[in-house]
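Of the protein chains in this complex, all but one are displayed in their positions.
Coming up: subunit A.
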Amino acid sequence: MEHTTEHIIYLLSKSKLEGLSYEEQLQLDSWRLNAASNREVCDMLDNKEMLDRDLKGLYAYDWEASFETFEQEHLSAPKTIFPFRRIWSYGIAAVLIGTLTLFFVRYLMDTGYQANPDVKILPAQTAGTIYLKNGDSIAISPKDTVLSLATLPNNLTKGNDSLLISTPKGGKMAVLLPDGTKVWMNAETQLDYYETDSLRQVRLIGEAYFEVAKKYFSSGEVSQVKPFNVQTGNIHVTVLGTHFNVKANKSLSDFRTTLYEGKVKVQQGERQIILSPGEEAYINIGHIQRRTIDTEIGNALKDGYFIFNSEPLSVIMEDISAWYNVNVVYLDNEIKSEKFEGMLSRNSRLKDIINVLESTGKVNFKFKENTIYVDKKQSK
């Protein structure tokens, strides 16, 4: 006889509302006779006065107001916001750094620092190296400054089922892998590709956006889609023809896979998450989790934007450090976890990015050669 709590609650509430079947009544009776406390619960529910009072008292509380307080206190929202948050809904085009008319006056106490970054610091340029299986390497440095699909001449990649591609700090690259998959690589990214008869495998450190080409292989009579796997540390992302972004630093303290089209499976040990378009898997206290993301605005890397969705400054500065090939030094530790959100062109000068961050009034930057010093804004 089922005496689980769930079943008892079901029987009790049903007996109140619509009555029990003969068999159910027997079940409830046997539970009732089982213990004195069981009987007491039944008696309490049979006490109409008490039932009426308790039913009314039960919902006299306002859960929504309490939840709001709870959210504010324990589920911290981003503290600062870029000044043009609204522009998100107007689309990408509106977000042009050049239109910013912000300026600010600063009194620098320390000597040796500059108020502005060195003008020689540029956004990432197409640059990187491709290492072929036979030991040859090709240095890539085309002139174009726009992040675009710089296809390799086919004869270079053809027949090479294993490749290692890397971009330095301040470098970026877009390549067509031998299987036809397009990859946009961020700065400071390493991508190790190989292909077997039944599998395509990429090992990635850094960040890349993939548009996977469907490829088939025959197993016996039937032809199957050849899986495309991306591995970062102990996390595996498996794909069957799709558009998605993977970002992972070496320690995996920052990992995210964002799906734009198709379906991917993200696996970490026993745990796995299947993403639908508009969802992102990310790492939280060492484990992968799921969240939804606004992918309507396009992919940050492919479309040439920095998109910060309530990111801590430390993550933002990591991106900036790689993209502009600069070093970052914190003069204040707390500022690292301050969160910002916004969208900025990757073609912006470093100075423009810095101006926007400073305009929030939370953070202050100083420069010395290739190093950015980050400090919290001193209140006067």
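Rule of thumb we're sticking to: a residue touches a chain if its C-beta (ideal position, glycine included) is under 8 Å from a C-beta of that chain, and two chains touch if they have at least 3 such contacts; residues count from 1.
As a working rule, contacts and distances are computed from a predicted model.
Chemist: Assign the chain not included in the display its UniProt protein name, restricting the answer to "Cytochrome c1", "RNA polymerase sigma-70 factor (ECF subfamily)", "4Fe-4S dicluster domain-containing protein" or "Ribose transport system permease protein".
Modeler: Of the names offered in "Cytochrome c1", "RNA polymerase sigma-70 factor (ECF subfamily)", "4Fe-4S dicluster domain-containing protein" or "Ribose transport system permease protein", the absent chain's UniProt record gives "RNA polymerase sigma-70 factor (ECF subfamily)".
Chemist: Tell me which of A:Ser137, A:Asn234, A:Gln289 or A:Asn327 is the one touching the absent chain.
Modeler: Only one of A:Ser137, A:Asn234, A:Gln289 or A:Asn327 touches the chain omitted from view, namely A:Gln289.
Chemist: In the whole complex, what residues of subunit A lie against the chain that is missing from view?
Modeler: 5-6, 8-10, 12-14, 16-18, 37-38, 40-41, 44-45, 48, 50-52, 54-55, 57-61, 63-64, 66-67, 69-71, 73-75, 273, 284, 287, 289-291
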